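As you look at this complex, bear in mind that one protein chain is not there, while each of the others sits in place.
Letters A and B mark the chains in the order given here, with residues in each chain numbered from 1 onward.
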Amino acid sequence: MTRPKHVEVRDLRLAYGTKEVIHGITFDIHRHEILGVIGPAQSGKTSLLRCLNRTIDFTPEAHVSGIVKVDGEEVRRTRDVYGLRRKIGMVAPLPVGLPISIYDNVAFAPRCAGMSRKADLDAIVEQCLRQAALWEEVKDRLSSLGTKLSGGQQQRLTIARALSHQPEILCLDEFSIAIDPVTTMRIEDVLKELRSHMTVILVTNLTQQARRLADRTMFLWNGDIIELDSNAVIFSDTPKDRRTHDYVNGIFG
Amino acid sequence: MKPDTPALFTETALVRRKYRQETVAKWVFFVMAAAMIIPLLLIVGYLMVKAAPSLTLGFLLDVPVRGMTEGGIWPAFVGTIYLVFISLAISAPIGILAAVYLNEYARDNWFNRVINLAVINLAGVPSIVHALFGLGAFVYAARFGYSILSASLTLAIMTLPVIVASTREALASVPRSFREACWNVGATRWQTIRAVVLPNSISGILTGVILQVSRAAGETAPIMFTGAVFYKAIEKGDLFAYGLHEQCMALSMHLYTISTQVPGVKESIPYATAVVLLGSVLLVNAAAIALRVYMRSRTKW
Partner (left out) sequence: MSARPKPGPAPARPQEPSPPAPEAYSFAVRSARRPAWSVWGERALEGAIYLCGISAIIFVLSIFFFVFKEAAPVLVGGEFSLTEFLFSPEWYPTSEENKRYGVLAMLAGTFSVTALAMVLAVPFGLGAAIYISEFCGSKLKETLKIVIELLAAIPSVVWGFVGLTVMSKLIVTYTGAPVGVNILNGGLILALMSVPIIVSIGEDSLKAVPDSYREAGVALGATKWQLVRRVLLPAAKNGLLAAVLLGVGRGVGETMAVLMATGHAVQIPHGILDSVRTLTANIAAELGEAPAGSDHYRVLFLTGVLLFSLTFVVNLGADLVVRGIRKK
């Protein structure tokens, strides 16, 4: 591969207490690609994302070793962890509308970063809500509570919030488990548009979703990478590893 | 067992005994619960009846006369208000911030376990030991003398655990997912607390502050030797009667004094004082409970 590396992971190990959940994995993510991450529950997908933006720091018993580089900068040595987190947009599995207004939900991250001009904030709020395909539904009630939206709307609000700090990398962690298929399709359309200016890591339990959207897909199982290759290989009849074939075709998992 | 025989559902002697046992158990426990509530109601009722001759607005606004054997309780009432609010002004910020530390910043290590232990211990220190501490530390060592300041500081430290405990509970009730959502977008811990945690726990914190008011108002021992006096002459109805470095009367202390130390007090006066003290404390508590119930009914998530 000649494309520039956006994220480099080298021998990443993660243990909660004495239980190791990621056993030394190594991979790269290229700029402006969509990387699908598939694998059964408990295989370390969410933990991997939390190592990327270092929110793993908030789990006291977690112990991380190995190297994670974003833009060539090692995340565990970074001077500005908040800047790092703003570089990475994170969408959690369950939609979380913060109990503040819709406007404040989206303007929260820019404000934390230090932006305070109303005009700038207004522009960002509108841009992000449009990108998340939510603007038309909420533009008349930006001051109502984020928690009062429906589940699907809250998930799009979460995406808008993840975009609000203008990340270079967008991580989606099983974003579709709490929303209906129609909303899922709309968000997938959104993702296709976003890929032109950001790298997307799509963790999903729906292998077909990874097949539809991703350029490359990684099969993570029990904290090990079983296979990471382009979709053409992973979803072919002859992936390198038999287990990938079985998982993708629903024979186990 | 044959599931299709109707005999399964008829009462056997064993089943009847089980039901009887259950009913008996229920009533025994009910009586136990009632045994602590009914005496209380009777006592409150009795206090009210005995106090009735003195319970007027004038009693509240008057000053005690004839060696405290007659008259009202105004100086004591005002003194209590002073003590409560000054102690509150000291302990509420410290207590709230301490709870924020314990709930939001502290990791689970030995040092923070020691802090937890200290809070629990502070709650368990006998009130008279607080009084000794106040006397040794504020009256003598800090040279504040016997004053409202010394008494309020003593009260503040004594009631600190109340507010720490209730604030922690309020903070802990804010779901962790909100905090994680904030951390994910690059908010610092404090930005997270300011934007999401505090606004959603403010009612619980307020409840704690109100509970602290009622606790501070009722305490006697800690103020007895640090700033409260048996008698101090002030103007009837004067709200700004005391200075920070003066001694004051207090309702709880006044009740103790007139019921044990002063002979020949008109019979209904101690009862009325007790009713006023009890009534204020319970009223404040009821307000806290009402606030909590109201806020719980309109949670935002």
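To be clear about the criterion, a residue touches a chain if its C-beta (ideal position, glycine included) is under 8 Å from a C-beta of that chain, and two chains touch if they have at least 3 such contacts.
None of these values were measured; they are calculated from a predicted model.
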Residue, one of B:A52, B:A89 or B:V125, that touches the chain absent here: B:V125
Contacts of chain A with the absent chain, listed as residue ranges: 32, 83, 86-87, 109-110, 112-115, 120, 124, 130-131, 133, 135-137, 150, 152, 164-166, 180, 182, 185-186, 189, 193-194, 196-197
Touch list for chain B against the chain that is not drawn: 18-19, 21-22, 24-26, 28-30, 32-33, 35-37, 39-40, 43, 46-47, 50, 93-95, 97-98, 100-102, 105-106, 114-115, 117-133, 135-137, 140-141, 157, 160-161, 164, 188-191, 211, 214-215, 217-221, 224-225, 252-253, 255-256, 259-260, 270-271, 274, 277-278, 281-282, 285-286, 289
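We take it that only the chains that are shown with their structure count from here on.
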Distance from the mean Cα position of chain B to that of chain A, given in whole angstrom: 48
Chain A residues within the chain B interface of the complex: 53, 55, 58, 60, 82-86, 89-90, 92, 94, 96, 98-100, 104, 108-109, 112-113, 145, 147, 158, 161-162, 164-165
Of chain B, residues touching chain A in the complex: 107-108, 177-188, 191, 195-196, 199-200, 300-301
